[in-house]
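Every protein chain but one is kept in place in this view of the complex.
What follows is chain A.
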Amino acid sequence: MATDVETRADPRLTVGAKIPIKLVGLFIIIGAILPFLLGGYANFQGTLIMIYAIAILGLNLLTGFNGQFSLGHSAFYAVGAYTAAILVYHLDWPVYVTIPVGGVVCFIAGFLFGLPALRLEGLYLALATFALGVAVPQILKSSHLEGLTGGVQGLDVFRPPVPEFLPLTMDQLWYYIAFGVMLIMFWIAWNLINSRTGRAMMAIRDNPIAAKSMGVNASLYKSLTFGVSAFYTGIAGAMAAIVIEFVAPDSFTFQLSILLFIGMVVGGTNSIWGAIFGGFFILTVPNFAEEISTGLSYAIFGVILILVIYVLPSGVAGLVNLLRVRIRKLL
């Protein structure tokens, strides 16, 4: 009898889903061709979208897959960005190395912040992280750290020129770097979610008591998830610092946390690739709203946001999944 139950179980629950190779392959081909079809500015925007997508995915691992709320991810984004900027500006490190370093610093920061924050659930955690988000810009401006952070003036980050053997512009090169990093990060996230660890994360989200009674070490998993989430956001922050070539405290206000949150909801919580839509949304829709009316851009952004949430209650990813099921039924 017992074996009977096991054979009937959905294999996705035990070994995880398989990567849809065809779709991913198509995505990679399109992504690789795009920089040659678009101008420098569009490449720069594409790069920012991918950077936001990585940060949103980090937030989604925490909120969508583990059920913990954070309104302070701008802080981790800032820590990643400043790590990269300080290493390049003060110590002349190669920019490429600073990206993973930014991520690791954020992982440690996130893990340590996650430990005490564990005692806080839901809304209380949201408030604690909110405090972190509003504190960080002020800390960066503080005169005690001014020698390191450049204070209000910020720091310049200089990118080395494109290596001569590459027939690429600076914008194209960084588009490809961001594209590569994003693919790796998405692949890691996919493997994480479709593993024992991922199932434990989701079990804690769905029913913490049941998860604990199954032997899941909830506190360890929660702080680890916090660390991994911060790691993703830190990687994104470091890349943003390099691509924008400048960091300043005003770049990492609480508003950035909200934007990432919006991106996550619009893209679809519980979805990995929805983060790309989220990044696309938070970069392009404010610009679009501004084009309609400069004075009312936030009102228009709000209206668009309400419409999107009303029409797509489970995000863009949810809509796509729904359409796939419907089409399959029709066929």
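Basically, a residue touches a chain if its C-beta (ideal position, glycine included) is under 8 Å from a C-beta of that chain, and two chains touch if they have at least 3 such contacts; residues count from 1.
Going forward, contacts and distances are computed from a predicted model.
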item	value
The complex's invisible chain, by UniProt name, from "Cation acetate symporter", "ABC transporter substrate-binding protein", "Membrane protein" or "Transketolase"	"ABC transporter substrate-binding protein"
Full-complex contact with the absent chain, from A:Phe27, A:Tyr176 or A:Phe246	A:Phe246
Which residue of A:Gly110, A:Gly154, A:Gly234 or A:Gly315 touches the chain not shown here	A:Gly154
Positions on chain A contacted by the hidden chain, ascending	39-41, 44-45, 48, 142-143, 146, 151-154, 156, 158, 240, 244-251, 253, 255, 287, 290, 294-295, 297-298
